[in-house]
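Apart from one protein chain that is not included, each protein chain of the complex appears where it belongs.
Chain lettering (A, B and C) follows the sequence in which the chains are written, and residue indices restart at 1 in each chain.
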Amino acid sequence: MSFQNPVFIPGPTNMPEAIRKACDMPTIDHRSPLFGQILHPVRANVREILKSTSAEIFIFPSTGTGGWETAITNTLSPGDTVLAARNGMFSHKWIDMCQRHGLNVMMVETAWGQGIPTDRFAEILADDKDHKIKAVLATHNETATGVRSDIAGVRRAMDTSNHPAMLFVDGVSSIASMDFRFDEWGVDVAVTGSQKGFMLPAGLAIVGFSKRAVEATKTAGLHRTFFDINDMTKGYDANAYPYTPAVGLMNGLLLATETLLKEGMENVFARHNRIASGVRAAVDAWGLELCAASPDLYSDTVSAIMTPEGFNASDIVSHAAEKYGVAFGTGLGDVAGKVFRIGHLGSMTDVMALSGIATAEMCMVDLGLDIKLGSGVAAAQEFYMGKTQTVPMKDAA
Amino acid sequence: MSFQNPVFIPGPTNMPEAIRKACDMPTIDHRSPLFGQILHPVRANVREILKSTSAEIFIFPSTGTGGWETAITNTLSPGDTVLAARNGMFSHKWIDMCQRHGLNVMMVETAWGQGIPTDRFAEILADDKDHKIKAVLATHNETATGVRSDIAGVRRAMDTSNHPAMLFVDGVSSIASMDFRFDEWGVDVAVTGSQKGFMLPAGLAIVGFSKRAVEATKTAGLHRTFFDINDMTKGYDANAYPYTPAVGLMNGLLLATETLLKEGMENVFARHNRIASGVRAAVDAWGLELCAASPDLYSDTVSAIMTPEGFNASDIVSHAAEKYGVAFGTGLGDVAGKVFRIGHLGSMTDVMALSGIATAEMCMVDLGLDIKLGSGVAAAQEFYMGKTQTVPMKDAA
Amino acid sequence: MSFQNPVFIPGPTNMPEAIRKACDMPTIDHRSPLFGQILHPVRANVREILKSTSAEIFIFPSTGTGGWETAITNTLSPGDTVLAARNGMFSHKWIDMCQRHGLNVMMVETAWGQGIPTDRFAEILADDKDHKIKAVLATHNETATGVRSDIAGVRRAMDTSNHPAMLFVDGVSSIASMDFRFDEWGVDVAVTGSQKGFMLPAGLAIVGFSKRAVEATKTAGLHRTFFDINDMTKGYDANAYPYTPAVGLMNGLLLATETLLKEGMENVFARHNRIASGVRAAVDAWGLELCAASPDLYSDTVSAIMTPEGFNASDIVSHAAEKYGVAFGTGLGDVAGKVFRIGHLGSMTDVMALSGIATAEMCMVDLGLDIKLGSGVAAAQEFYMGKTQTVPMKDAA
Partner (left out) sequence: MSFQNPVFIPGPTNMPEAIRKACDMPTIDHRSPLFGQILHPVRANVREILKSTSAEIFIFPSTGTGGWETAITNTLSPGDTVLAARNGMFSHKWIDMCQRHGLNVMMVETAWGQGIPTDRFAEILADDKDHKIKAVLATHNETATGVRSDIAGVRRAMDTSNHPAMLFVDGVSSIASMDFRFDEWGVDVAVTGSQKGFMLPAGLAIVGFSKRAVEATKTAGLHRTFFDINDMTKGYDANAYPYTPAVGLMNGLLLATETLLKEGMENVFARHNRIASGVRAAVDAWGLELCAASPDLYSDTVSAIMTPEGFNASDIVSHAAEKYGVAFGTGLGDVAGKVFRIGHLGSMTDVMALSGIATAEMCMVDLGLDIKLGSGVAAAQEFYMGKTQTVPMKDAA
């Protein structure tokens, strides 16, 4: 196992030098104004990345899962109804959390590989005349299947029937890598983490609340303390936190957001799309298919690649780790053994992506699949050659 | 503000070089056996540091506050009664959490500066014939007042009346710095964090559960997902976590625990006692008093120092930061303005402690207190000279 | 320019995490025994890597060029004659240094791409009945041409005529990557640096002297102070240096040598050979030729690849840097514009090598060369698949 090779798991991602160094910070007094110099700009930057002008941003020493819990416990009460599609491991887990917190989940079973069925959502919402549904839960990017759902479509499904439910979006593996429009899509709670598009170690839940979602805390009956957003808000003016913040990670997040905003979010999205397109060209050259059922669903952060019937896709993952010291993502839940995943988000270059593609090829051939060595690499190269822009020398980081 | 000076807040503490470097780790696949090479030994080491042979250890990407929530949500149900003393900011906050989670707290108001009133606890427990009290909450070391309570005494108070309540101990600012005996004291849940005795950045809640506490999860009605210990246990054999672990911090914790165990816990405790005693000698030389009411209550991790009537102790903290670039702890809650705190836990040496004492002297004189420059330093020097052992050259770290 | 991509210059090389961290050391007193704990084992380890039992090892805060100067100024006097072949930029530069130091260089002009002409050396040495030649200079691995010369053959050329000259070997880009036998080959001075096989930043000249070379210092008339080996020797027993040593780099060298010796030098050599062979397979697949004239001359640390007549090979280097953020080595001196170089020494994996090969392919096609995308990658993959051993998980570093 070599720390020299890039990782190709769909998060935590490869981390840029400078961001790692910003995280590796000596101890400061988190009750001093010095902490405010991190806290306030980082919240502003995250808001900007969410394309929001008004979202309240909360950053917990936790993970995306904690972000889900923040979303529901601050806004809902036991017995409340929420609407969600189950189309992958992460939507499954969020639903499971809701159920364990005493919520009534109206679950739409959806094929893994499909996106959120917005038409079905529209029907359900239209039928919900009494507005029992308090919140619609949407997993923007299913990390398990490499499927990006249409959040604008979910919003339209809600608007069609003028349904007043809140919209909660899991953007853990999309935010800061793919376009996300908090205000335009009318998102009420957006959830993400530090270890994906923000290129940091795991350890932060990053959550945005609309004014309406903040308002909902007044009546929300679910218990919460660690994840209580009002405890957070209370201290902001005094640069304070309800408990000890993860200062180093937040300092890293400050640099990460500055770096992303300096690159320009549309450029960041284009870069992810380019790298992902190269990987998809390779998959096509191999004669394989993505788990994602159609191009409009293709994720730019992770590709779940289906292997032939009778082949255990997880063998690729363990073989790559053991023989080549490279980490790919394994199949999870319903698609365990059926797919392996190449994560291509975060701090990734075309060149790194090519080494992942080349490694996947070797593994598949080693394990007996009928793949031509170099074929996927050539397809990706061809794509990258046409699309890669000159790298500004001065921006080395 | 200089990063070159030590910090004297009672956590996060100064961090050793090697431990910082262990935290600053490149990304690995947390679903691979490599993660198990961190997870399993770190749990075993924490158990050993707790002086337990059987405690189940859980490590969450969170903080001590998350550890409190782990303790109660995994074991209790809404309406359950718990017994707790309120003798400082942190016991206050834990009580507040319990109330917000729908628990019935039998609270014993206790003077800030006093320890847990074990006699009063004994009476209450003896009176609780119906065993309504499901858990006794004890803050081992009140970080706000520098008071160490007698956990063995709490256990005796429970045993006297053969009370079956569980014993939950907040050891956030004691564990790994002062003696803690999970098994001997019959602790059911012990809670700590990464940023105190373990000398790491904030970001981990570290929790130990007795078999009995684990058993209690079966009937516990409080909602939990992020902090569910059974979700943790499930994955251990497969080196798995229910969500993305904070791998770098856990790797740092592995080195921290190895370092502590190599030094020997009794030596670690003696070191903290020596450094704390020097600080207390300085306080005495200044003619000031500790917030802790009597020597048996003195904390070896933090000293809360009372300043004269009419003087705002918090001015020392802001003045030290602004003029000398040194961070002390401010007074919190009921003792805000009345005390300032010198944290002397974690990676601290006699020499560093002397620089904190010297800085406190300058600040107090700057601000008009009648303190003799060098007096506290001399008293601490005298103490350290007699107690400091030769530093083994080979153990430089 | 991305720091995320590997570099493919023939040194400084990619550096392992752990070695970088060992270099990044806080200040210690270099006049204390603590420094001896670095100095003595590092000298012993370097000696072992040179396959010597008796060489005196000197480590200067300098580079390989300083090592050359150490070799000649400690052993020779103005007007002394040395024998050397000029077959690349680095042999050229060492010869130039000798001339500027007033030595009489008997230079054998040799085609760039050829190794040291041992037969010609044998003739010259046999003709030198008066033993005017005081030293034979040999560049083990010509970094400019990717040519490894036959040092055992040079020794035979000397022994045939029983010539008493000393043998000085520049092993800057061979030592610790390719087999080097100080004792067996009768080397008198071996010169290397920190930034190649030792995987460190530049900044150390590492030099081994035979007893005979040490003896020669007594009569050597060339001036020297900074590079005087006797000043070094004098202080060793007291852990002292004649001036401030580069402690951090030496600490890094300690870890680097421990890491190499733990892997086993024969395994290290085999690894370099494997990675180099993959690169050579790619070159062959591209229909290109190496600058090195024949397989016995192929270097396992750097491949200089000839491009077709009329094509400026340096364009590949600048294009790779600008478009793909990847650093290759440019052609130097007589072969400037005719070759580009892929460095494959130091901390390199098969997977990293594949990304370099893939990048070179894209650049060559971008620039109009008739190369088939994926062809070199496929050839290298095929080679690596057959040769790569399982990577021990526990040795992650």
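As a working rule, a residue touches a chain if its C-beta (ideal position, glycine included) is under 8 Å from a C-beta of that chain, and two chains touch if they have at least 3 such contacts.
From a predicted model like this one, the values you see are computed outputs, not experimental measurements.
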- Query: Among B:44, B:238, B:261 or B:373, which one is in touch with the chain left out?
  - Reply: B:373
- Query: With respect to the chain omitted from the figure, which of C:45, C:257, C:330 or C:349 is a touching residue?
  - Reply: C:330
- Item | Missing-chain contacts mapped onto chain A | 17, 21, 24, 26, 28, 32-34, 37, 393-394, 396
- Message: Touching residues of chain B against the unshown chain: what are they?
- Response: 1-6, 14, 16-18, 321-326, 347-352, 354-355, 358-359, 361-362, 365-366, 372-375, 377-379, 381-382, 384-385, 388-393, 395-397
- In the complete complex, which positions of chain C touch the hidden chain? 1, 3, 7, 9, 11-15, 20, 23-32, 34, 61-66, 68-69, 73, 78, 96-97, 100-102, 193, 195, 201-203, 222-228, 242-249, 321, 327, 329-330
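The working rule: only the chains that are shown with their structure count from here on.
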- Of the chains present, which has its C-alpha mean closest to the combined C-alpha mean? A
- Call it same or different for chain A and chain C: same when shared residue numbers make up over half of all numbers used at their interface. same
- Message: Using mean CA coordinates as chain centres, what's the gap between chain B and chain C in Å?
- Response: 53
- Item | Chain centre separation in whole Å, for chain B relative to chain A (CA means) | 34
- Message: Can you work out the whole-Å distance between the CA centroids of chain A and chain C?
- Response: 45
- Task: Could you list which residues of chain C touch at least two other chains?
- Result: 17, 393, 396
